[in-house]
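Here we show just some of the chains, and they stay where they sit in the whole.
Note that the chains are named A and B in the order they appear, and that numbering of residues resets to 1 at the start of each chain.
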Amino acid sequence: MECGDPVQQVHLTSGMSVDALIRAIGNAGAYNGGAMAEAVRIYETMLEDSGATRFLGLAGAMVPAGMGGIISDLIRDGYVDVLVSTGANLTHDIIEAIGCHHYKGSSSGNDVELRQSEINRIYDIYLPNDAFSVFEEFLQGSFGKLKPGSVISISDLLRHLGGDLKSGILHTAVRKGIPIFCPAIQDSMIGLQFWLYNQTHRVTVDAFADMKGIIDICFDAERAGALLIGGGVPKNFILQSMLMTENGFSYAVQLTGDRPDLGGLSGATLDEARSWGKVEEDAETVTVYGDATITLPLLVAAVRGRIS
Amino acid sequence: MECGDPVQQVHLTSGMSVDALIRAIGNAGAYNGGAMAEAVRIYETMLEDSGATRFLGLAGAMVPAGMGGIISDLIRDGYVDVLVSTGANLTHDIIEAIGCHHYKGSSSGNDVELRQSEINRIYDIYLPNDAFSVFEEFLQGSFGKLKPGSVISISDLLRHLGGDLKSGILHTAVRKGIPIFCPAIQDSMIGLQFWLYNQTHRVTVDAFADMKGIIDICFDAERAGALLIGGGVPKNFILQSMLMTENGFSYAVQLTGDRPDLGGLSGATLDEARSWGKVEEDAETVTVYGDATITLPLLVAAVRGRIS
């Protein structure tokens, strides 16, 4: 067994850039700080590899926490080729895009009093019920323009909604022509609204229609890379799609707060994905354990400092 | 502010039953041990409330870890009225039901060598690729009996598969007439196999068709209770379905290894669900943080010791 480079003690300077901070942490190179620096290196390599198709998986309550701006900017600037999201993040993206807001609150807010004040809590973020009224109006209006009797895919439905918005993740993805996949769309406020619409209108959303789309992208990719924010359905859906091809992902960066020893996919290391062939044997991968409201801004700010 | 009952120091006896152990931990009543005892009490109350409709949410890689037997026994014995699962758990349930096995392995197994040995790793569990060949044969055979051109729901598809099995969760649910919901069915090996089938056969799975089913159950429930194993899509899909009614869940027990401060729903407390109205203001709820391969057997063994 051999040792690698010596750990360099970190020295910080006033006014230093995020990129410089990450380089200092990387020269130390231990624990999740080391993983963070490695994530920046791999994500930079992946974005600069013009032959790589870039997948972005988005789970966790990221948009209510203000992380949506980072995602839509990445899409706007051409750093995302395929987006796979939970329905919740798209719900909250629409809420912001139609002019409503999430608000700072308290994680120890009294939930019964919040209920009586018609405020919904997401840890320390508050979302008044009013927002869902505007949301309902927007969605029912947009759904109303769907062609009666048609059979569409989930990504068709999301593209339709994004076309009616002026900002945010869905809007930007549609404007840039990026496909948006959301396998569990029913499991969200968008899903509940569509169920309401479906009570009186017949539009069929084919659950499996999008699989051809994502698998074709996997087949067509010269190389593929994934940035996985959280785990959940987006992580697995991205990784499993590659199973249908001869290849695996060449790059993968995961930011997660879960832990591997519970066995669940959300906390699983990307090494585990190698055994399945979802990730190439010699792929560059790293998992950073921590809260993505810290690790995502760090990752993207540092990479932007390098590739601009 | 006032103190509750004194903490009673725990004394254990040789050969004691699980129920007695939980009572001793409950008399201490601290941290997750206290929550565990409270979970047993609430789950017992919920199962003994004949007016309560019982939902079971199943996330995490539970079937590969041997927890599937506990779930199918609960269904067999009438303790589950509605099952919401991830696609992965149903995939692994089918694998066991068709005579294949998961195997004990090592969490530090070399993933490149595992890949070369055609063994897939789930933390410290191994699953040989062979199982997926038998799985493919079974699924394609079963899919082949679907009516060409039909439009079905996800629960229809799962009921169809369960009807062709002889044991396990899906089989038992079908035999007992319990609906099985799996919003993100595409996000699983079942999904990939259906996509293969769909390449040459036209059967449409309507993504939203099941929402009427679960919401009707919510409307019809006198009271409702939920046992949530892990978080993910099953937790949210169960809780959100109640939003369409005037009521919330009266009982809810969650076993999760996540943490609340990351903001994600999987780790969120059930108090948070009160602010949304998913859970009644005066509902009996508890979250036990820990690995469900420990907390689920403990919960169910203790409750079985009480209600038999």
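Here is the rule we go by: a residue touches a chain if its C-beta (ideal position, glycine included) is under 8 Å from a C-beta of that chain, and two chains touch if they have at least 3 such contacts.
Since the model is a prediction, treat every value here as computed from it, not as a measurement.
Peer 1: How many copies of this one chain make up the entire complex, given that 2 are placed?
Peer 2: 4
Here, only the chains that are shown with their structure count from here on.
Peer 1: Just curious, how far off is chain B from chain A if you go by their C-alpha centres, in Å?
Peer 2: The answer is 25 Å.
Peer 1: Mind pulling up the chain A residues that touch chain B in the complex?
Peer 2: Its residues touching chain B are 59-61, 64-65, 88, 107, 109, 111-112, 114-115, 119-125, 151, 154, 183-189, 191-192, 194-195, 198, 204-208, 210-212, 215, 230, 232-233, 236-237, 240, 243-244, 257-268, 271-277, 281, 291-293.
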